[in-house]
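Omission of a single protein chain aside, the complex is shown with its protein chains in their original locations.
So, subunit A:
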């Protein structure tokens, strides 16, 4: 039995009156990739964003229930969310590099969190860019604007940016949906690599992608988790009719 990086107990998310996520209890195993799939609007992003408390930024949003990370319930009001987000990184659907140089995009976070020496930062930048498989493309232009990179490169830069903080968990919300097939497969390879060091939760609309890269998969439908199982099992032999309908493309 593997340790859990994160687990939710009866997590509920409301936007005002709207009950977007209902009683979701999921365990995310350490150093594994967990995929969240389901039709549009079923609450995958909402659920993912409550894991690193990004929903705190939305005034109408209310999250109840527990999120356990080791022995801490991080959904309490006493949690230091700024410190928490250092341990739980996030990669967004659209690449969103800062309006800064490639180097600064990576160094910004670690410097704020206390890495001050130039040599250390230089090393960290190189290490992170290597991990995100984008070092070769960027090493000669580290001090040029990150906006000169292609969309796929920008997304890998964003992954490098979260890796640079050495988080325990990385949350990814449809990280390849804005990318072409080649960039997509590079990012997928990258995710499989990163799994050695990080626990990853990824939202995807691409069933093949979920099947290719994830260890476990949760199927969401209108705010509920319908089925959560080993990815192979869920795709080959789902126990719920709704799941088999969804993965065989009969709806959603």
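The criterion applied here is as follows: contacts are C-beta pairs under 8 Å (C-beta built on N, C-alpha and C of every residue); 3 or more make two chains touch, one makes a residue touch a chain; residues count from 1.
Simple rule for what comes next: contacts and distances are computed from a predicted model.
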Listed names "Acylaldehyde oxidase", "Phosphate transport system permease protein PstA", "FMNH2-utilizing oxygenase" or "Cytochrome P450", matching UniProt entry of the absent chain: "Phosphate transport system permease protein PstA"
Identified contact with the non-displayed chain, of A:15, A:68 or A:108: A:108
Selected from A:6, A:61, A:142 or A:158 as touching the chain missing from the view: A:158
Of A:18, A:94, A:117 or A:208, the one touching the omitted chain in the full complex: A:94
Candidates A:44, A:86 or A:131 - the one touching the absent chain: A:86
For subunit A, the residues touching the chain missing from this view: 52, 54, 57, 59, 82-87, 89-90, 92, 94, 96-100, 108-109, 112-113, 144-145, 147-148, 158, 161-162, 165
